[in-house]
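Notes follow once the structure below has been shown.
Then we have chain A:
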Amino acid sequence: MERATVIEQLTPVFRKIFNAPELEITDEMTANDVEGWDSLSHMLLIADVETAFSIKFKLKELNKMRNVGDMIEIILSKA
Partner candidate 1 sequence: MAGSLFIFNSDGMLKKLFINFLLVAAVVAVLDFALGKVLRHFYFRESSGLHYRTTYSMEKADADILIFGSSRANHHYVPEVFADSLGLTFYNTGRDGNGIFYQAALLKSVLKRYTPKVIILDYAGDFGKGRQVYDNLSSLLPYYQSHPEIRQEVNLRSPYESVKLLSGIYPYNSQLLTIAVGNLDMNKKRKSDNKGYVPLETEHPVVKEYFNSLIQQPVDSNKIESLREFVRVAKASGTRFVVVYSPLYQEHKRYWEIEICETICKEAGVPFWDYSRDSFFVQQPDLYYDPVHLNHKGALIFSKQIASRMRDVLH
Partner candidate 2 sequence: MVFTSVNFILFFAAVIVLYFSAPLKWRWLVLLVASYFFYINIKPVFAILLAAVTASTYVFTRLMDQTRKESRKNVYKVINIILVLLPLFFFKYFAVINNSLIAGLQGWGIHWPLPEIELFLPVGISFYTFMAIGYTIDVFNEETPAEKHPGIVALFISFFPLILSGPIERAGNMLPQFRNPVNPDYDKVVKGLRFMLWGFFMKLVVADRIGIYVDAVYHNIPNHNGTTLLAAFFLYPFQVYADLGGYSLVAIGVAGILGIKVMDNFRRPFFAATMAEFWRRWHMSLITWLTDYVYTPISFALRQYKLWGIVYSLMITFMISGIWHAASLTFVAWGLLQGIYLSVEALTNKQRANMEKKYKLANRGWYIFLSCLITFILFGISQVFARSANLQDAFQVLGKIVTEPGALFIGAPSILIFSILGISMVMLKDFTDEYYPGRFLLFENRNKPVRVMAYSLVIVLILLIGVFDGGEFIYFQF
């Protein structure tokens, strides 16, 4: 899978979870940058991302995700 495709598929998931129809994701983006992204919504995001890409994350991978860029890398390694 290509990076651009990942971003394309990831964006609507983010928009839905955080109720932000205009949201554009970037590599450096973290929870601090998005309204409503906290430890509660994080797991909802993860679940939806897994469904969208038909993958399963490991807990260890979750801990290593510092920003959206990391998330994309991990998705790429699995998809």
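Keep this in mind: a contact is a pair of C-beta atoms (placed from the backbone, for glycine too) under 8 Å apart; a residue touches a chain by one contact, two chains touch by 3 or more; residues count from 1.
The set was built so that all candidates are chains of the complex that A comes from, given by their letters.
Keep in mind it's a predicted model, so treat the numbers as computed, not measured.
Undergrad: Which candidate touches chain A in this complex: 1 or 2?
TA: Candidate in contact with chain A: 2, the rest do not touch it.
Undergrad: Inside the complex, what are the residues of chain A that reach candidate 2?
TA: Chain A residues touching candidate 2: 19, 36, 38-41, 43-44, 46-47, 50, 59-60, 62-63.
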